[in-house]
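Take a look at the structure below.
Note that one protein chain is taken out, while the other chains of the complex remain in position.
By written order: A, B and C. Residues from 1 in each chain.
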Amino acid sequence: MDFEDSKAEAAFRLEARTWLENNIPDDNDLSGLSNLQRAKFWQAKKAAARWACIRWPEAYGGRDATAIEHVIWQQEEAKLDLPNTSSFFGIGQGMAGPTLMAWANEEDKARFLPDLASGETVWCQLFSEPAGGSDLAALRTKAVKDGDDWIVNGQKIWTSGAHYSDWGILVLRTDPTVAKHKGLTYFYVDMKSEGIDIKPIKQISGASDFNEVYFTNVRIPDSQRLGDVGQGWHVALTTLMNERASIGAGSGGADFKSLKRLAQQVNIDGKPAIEDSAVRAKLASWYVEEAGLKYTSYRTLSALSKGELPGPENSIGKLVGARKTQDMSSFAIDLLEQQGVQWDAELDAEYNGLFQLSYMGIPGLRIAGGTDEIMANIIAERVLELPQEPRMDKGIPFSEVPTGS
Amino acid sequence: MDFEDSKAEAAFRLEARTWLENNIPDDNDLSGLSNLQRAKFWQAKKAAARWACIRWPEAYGGRDATAIEHVIWQQEEAKLDLPNTSSFFGIGQGMAGPTLMAWANEEDKARFLPDLASGETVWCQLFSEPAGGSDLAALRTKAVKDGDDWIVNGQKIWTSGAHYSDWGILVLRTDPTVAKHKGLTYFYVDMKSEGIDIKPIKQISGASDFNEVYFTNVRIPDSQRLGDVGQGWHVALTTLMNERASIGAGSGGADFKSLKRLAQQVNIDGKPAIEDSAVRAKLASWYVEEAGLKYTSYRTLSALSKGELPGPENSIGKLVGARKTQDMSSFAIDLLEQQGVQWDAELDAEYNGLFQLSYMGIPGLRIAGGTDEIMANIIAERVLELPQEPRMDKGIPFSEVPTGS
Amino acid sequence: MNFEFDDDQHLIRDQARSFLGEHCSSSVVREVLEGDALYAEQLWNKVCEMGWTATVIPEEYGGLGLSYLELVVIAEEMGRACAPLPFGSSVYLATEAIMAAGSESQKKKWLPLLAEGKAIGTLAYAEGPGETDAASLSTTVSKDTLTGKKCAVANGNIASLICVLAASDSGEGASLYLVDTSDSGVTAETIRTLDPSLNYADVHFADASCELLGEIGQGRDLLNALLDRAAVLYAWEQLGGAETCLEMAKNYAVQRYAFGRPIGSFQAIKHKLAEMYVKNTLARSNAYFGAWALNSDAEELPLAAATARVGSCQAYYYASKENIQTHGGMGYTWEFDCQFFYRRSKALAVLIGSERQWQEKLISASDPVAV
Partner (left out) sequence: MNFEFDDDQHLIRDQARSFLGEHCSSSVVREVLEGDALYAEQLWNKVCEMGWTATVIPEEYGGLGLSYLELVVIAEEMGRACAPLPFGSSVYLATEAIMAAGSESQKKKWLPLLAEGKAIGTLAYAEGPGETDAASLSTTVSKDTLTGKKCAVANGNIASLICVLAASDSGEGASLYLVDTSDSGVTAETIRTLDPSLNYADVHFADASCELLGEIGQGRDLLNALLDRAAVLYAWEQLGGAETCLEMAKNYAVQRYAFGRPIGSFQAIKHKLAEMYVKNTLARSNAYFGAWALNSDAEELPLAAATARVGSCQAYYYASKENIQTHGGMGYTWEFDCQFFYRRSKALAVLIGSERQWQEKLISASDPVAV
């Protein structure tokens, strides 16, 4: 056990840091560009030097790096003020990429993966539906075979980046007469296809990070199918496993560091709040959770680097992290007292933005990618191997499952 | 709304207090008596002056008092150091009494209730079984009809006071071939009957407040049946409704008052712990729960005094109270630091007994009379009217319900 | 002893609920939340016509002379509807301040206007992030004029009068002052907040005329006594909001299906809603005691107020966040109403001192009272 770099790791870190310092984009590079353009600029630059998706095989644009090297790279990247690439490419590289890697044929891998790595093409994910939230497999969007194509009708929801994506991965119901999980098939689709209509969803935070995507007689060639007909759920699990690992990674917002700094700046009873023992006790418990999550991810890493697959234990990160961040944001606003109500992105972020944005954004994180309740179920059933609940939707055709409507 | 006595209430309070002060047992009365004998002495004295079971009809030994008068009486009684009657008579008077009142014939009511009120006879309750804890209706102890008698075989558990009780109320399975709730019948039994074998259960607190009760070919006359054959569950609900109301009433142990006093006596960082803001914040939140429970019971009282029945909302008291007391006991021991581990009933109760006893006793209160989880279910289903879970034991003969063994 | 509202009070509750159901539907809240209006002016006029702003003001000052038991019933309904109105700051804060500390002439001038709703009032004490220290205020008074800046004042851009905590010029410590916002020295700047269904403003005073409210140097004590009273009233409003959250969550849990059954049949949801019910019920009982203490001016008021306040803050936070959670993704959309209550719960939680301050007050007030 060693929480410090080995020699080889230190050398890799130095190489990464050196490249980053020599290649950090300057104002000239970025001026006049949109956030997406900035992300594409920086991603392309990284890809050219093989610093994009470094864990991927060289053949697909990566550098065959180890899990530990990947973390070192991320740590070094995080130290600099760089264009945010993950919000644009995270889903494609984190979910579509591994799924293509596992299920696409060699030709398609060679066609899609390098562009995905370099940010040349952007991918989105279309799984959720209005009727299938926690019960993801209850999706209803239909695909009907027509010659070499499938004709798709229905609605997807919670699709990040649908409007600027080139491609999307999606699961469709190809047979409603068999049991829920058995009638699904997995595809990818050109997001510019005729019949796709994209509408942004405004969230309570005021942002619109997600979309509803309507499909009206959209044609998807059968060649864009991943896995067999009816095997869609199985393929989707590859994607979801990787989703959990990436959402778990944390999301900014209120954390120990920012809350402690706030407590040093505002007063309780005439003294800095950080001197108040109630504040200290709360901060300490949150620190323990935060450190626990951090070291848990390190331990996962050690497992990954031995070749183990990311398991359901990754559900912990999001479950604990989101609840904690919600309570911390709420408490931070309390510390600000009356002025805590003020939320103005244009003013001092520390007092009037950071915690308020976190407070309004966090309810989404407790839901996206699996609610707290689903995460707890996953831990109970998949890690602790507790028995499933009786299923009302088991062994009957999907079309006969009760829906309440 | 008025949290103070009306004129009539003040007069009643004065009457109660005067009687109590004039009749409080002195050392002469009690010396040499066991706790049970002390309780019987005091209960008989109260009964003689019609201060026993005061809400009961006069005909059965009560005084037809109102719910509010009952509370006033309890408040006044609590102010004096009197023999503990409730631990001996609580179950009989609180559960068996109301059940007999509702289900027995006039002759039996006249025969049993006055003696129950006066403490002349002690009753216990025999519902739980090893295989039927939370799932109370899954009880298996069998009664088979034989002429005018029923012959009973099986085992009951968690019976308080079985060894000193004269009578017991119990539910038995009279038909295992029908659905779980339908094959039960309700009886009362002479605890001195041949074939009844009583074994104390030692709890983790070291006390033995409960027993296992074994039935081997015990004969119960059919005349000791309450309600129809197969109606046992329905009759049992009368008993259980009253159980919840009485367990909810609280159980001593760690509370705001004792914990605050402790915090005034031990130090944190060289100053009384009560000055520490983390201690204050915790105490305040517990006070809020404690006060909330107290005023909730007052509100329930107002409803009862208007003639409403005690409803499932009484589940709150035990649910909140037990969790809170557990955390408070644990925290109190923490405040004592290293010496908190010492538990010696013979030493100073404040440092070495009160909180430790509470810590070891409270896990039982989170289970007895319905676990936290069952209480939450009751609130969800009976108060909030949320739908039941799918039932694996519904509509099939009891003998075919899966038991895992 | 009687721990229930009487029939008249129940009637007022029913009326208020049906009135707000009709005139303060979610679209009315949404209009203020999304639009430029500072409050729902039409609704305000109707509420004033109903006499709600006049509830506890004595008849001699144009009020209805009813008790606080009637007012808390209305407060709960205001919270239940998440009303986008300056009701709290005007009724629980400004009106109470003048009734408690105002001179006869101040009462005569302002109470009838407040009763009718022609004047909207508020209270201003915070000067920046964190607790306000009455001993070092930067808002000061000199020769009956007031200068300084107060932050995040509730309804600061709507109010006709503001009760301001400021340092007296005589060196006698903090005092309360009344300022008429028609004075040219007063400028208010609406600020962006977590809860745009309410109005908040930074208010600047530049040699604005002011009148002493109550005795000089007593500002801190007056403020504390005032906040105790307001805490009970806000506790009822917070409770009302928490009750709506429970109701919304329950309705959704019954309708929404997953895995072939209503989500309300899963214990995860059941126990979440049971917990909400428990918290709300305890908060309600504490609010009852607070209402009684407020109404009877009992010596237990400081303790009762703190207890009610802490209970309602905790219940509302829990109910509003878990209501969103119960709704899943839809609860997080702008389109759904869950957000109203999540915003409002936080806005009210910091309006008159956060939970932590009231926990502190509770313990201070708990000596020697025992449960």
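Convention: a residue touches a chain if its C-beta (ideal position, glycine included) is under 8 Å from a C-beta of that chain, and two chains touch if they have at least 3 such contacts.
These numbers come from a predicted model, not from an experiment.
Here is the thing to keep in mind: the chain we left out touches A, B, C in the whole complex. Contact with the chain that does not appear here is found for just one residue of A:A44, A:A59 or A:A291, A:A291. Across the entire complex, the residue among A:I151, A:A376 or A:M392 in touch with the chain not shown is A:A376. From the options B:Q43, B:T99, B:S128 or B:S285, the residue with contact to the unseen chain in the full assembly is B:S128. Those residues of subunit B that touch the chain absent from the view are 128, 130, 133-135, 138, 157-158, 201-204, 206, 265-270, 273, 278-279, 326, 330, 333-344, 351, 356, 359-360, 363-364, 366-368, 371-373, 376-377, 389, 391-393, 401-405. Counting over the whole complex, subunit C has residues 266-268, 271 touching the chain that is not drawn. Residues of subunit A in contact with the chain left out of this view: 1-6, 9, 68, 71-72, 255-257, 260, 274, 277, 280-281, 283-285, 287-296, 298-299, 301-303, 313, 316, 319-320, 373, 375-377, 379-381, 383-390.
One rule holds for everything that comes next: only the chains that are shown with their structure count from here on.
Centre-to-centre separation between subunit B and subunit C, using Cα means, comes to 41 Å.
Subunit B has residues 277, 280-281, 389-390 in contact with two or more other chains.
Shared interface positions of subunit C, i.e. residues touching 2 or more other chains, are given as 261-262, 266, 269, 356, 359-360.
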